[in-house]
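As you look at this complex, bear in mind that one protein chain is not there, while each of the others sits in place.
Chain naming follows the written order as A and B, and within any one chain the residues start at number 1.
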Amino acid sequence: MSKKNWPLWEVFVRSKNGLEHRHFGSLHAPDPDMALKNARDVYTRRSEGVSIWVVESKNIKASNPDDNGEMFEPAADKAYRHPTFYELPDDIEHM
Amino acid sequence: MTNENLIQYIYGIADNSLILGQRISELCGHGPTLETDIAMTNMALDLLGQTRSYYQYVAELSPKDITEDDVAFLRTEREYKNVLLVEQPNTDFAYVIVRQYFFDVFHFMLLKELENSKNVNFQAIAKKSLKEVSYHKRFSGDWLKRLGDGTEESKQKAQQAIDDLWVYTDELFHMTDNDKAVSKAGYGVDTTNLKDSYYAAITSLLKEATLDIPDTKYFQKGGKNGIHTEHMGFILSDMQYMQRTYPGMKW
């Protein structure tokens, strides 16, 4: 007996064309084909989707929250990347 | 061709969906994984949905004032015209998958033809059901490959199921006198034409699944004429329990 369990997969579903694939949840499956089928049966029972991606969870490289300081905080003081940083007269239009 | 011909013909198709749907329903909550459980239940729901469309049409055709539930629950065993294959028990997952695959391949071919029926109701039901059954066929076929070419144990169990269920495949292509009449009128399907491609399809998948074709020469038959295996009585006593115990009530 192999005693090997079905690996975990992450499921991404596009609700309708024009929208991005969004993370819906996860499930277990022995291989990519079955993962896709299971995703269809588990996550689109109420017509929630028109396209599905599955990816084995172990293949996702995730950032570590401990690094959040160096990863994300340096972006916080770059206000000049946002339109509100620039001062324009109130009566100017189309801008 | 009379309405009664048409009704009997519908039983020959719809009762398969009902009884197989009922059989798969027994498994809900008992599957090998939650994912598989959910997938199997989806198939049961598809089949029961198809059953309802057919029986609602029967209720329309019938001279009597009846509903889909009268059709589903209040016939005697001899009046159900499903093939013997679909009433076979859920012995283990291999039986469930083999039974499903043997039926799905046939079901798909039948619906493909029924889509060209002169009868618009048949056309509509077939068109909708085809998408569902196309998925069933893929699901059961894929599983059969996994069981056949999986472990030694799974191969042996799949082979056992194939050997035991093979004898029920030939009946799928039997044409009753009624089938012939309805098919001649352009409403029904002449299933004898499907037989070769059916066995070709099955043989090719079994080969891929590293499983053997049994060399059985004798096949079981009877369901299409209402003569069932002993399993059928138990299926019906479960299914008809409420309607028989409390006649004439609304639920």
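Methods note: a contact is a pair of C-beta atoms (placed from the backbone, for glycine too) under 8 Å apart; a residue touches a chain by one contact, two chains touch by 3 or more.
Here is the rule we go by: contacts and distances are computed from a predicted model.
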Chain not displayed: protein name in its UniProt record ("Anti-sigma-W factor RsiW", "1,2-phenylacetyl-CoA epoxidase subunit A", "Molybdenum ABC transporter ATP-binding protein" or "NADH-quinone oxidoreductase subunit N"): "1,2-phenylacetyl-CoA epoxidase subunit A"
Displayed chains contacting the withheld chain: A, B
Absent-chain interface as seen on subunit B, which is shown: 22, 25-26, 28-38, 41-42, 44-45, 48-49, 51-52, 55, 68-69, 72-73, 92-93, 145-147, 149-151, 153-154, 157, 238-239, 241-243, 246, 249-251
Residues in subunit A touching the chain absent from view: 1-6, 8, 25-28, 30-31, 34, 42, 45-46, 62, 64-66
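In this text, only the chains that are shown with their structure count from here on.
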Interface residues, subunit A side, partner subunit B - complex: 2, 6, 27-30, 33-34, 37-38, 41-42, 45
Touching residues (chain side subunit B, partner subunit A) in the complex: 33-36, 38-39, 42, 138-139, 142, 146, 151
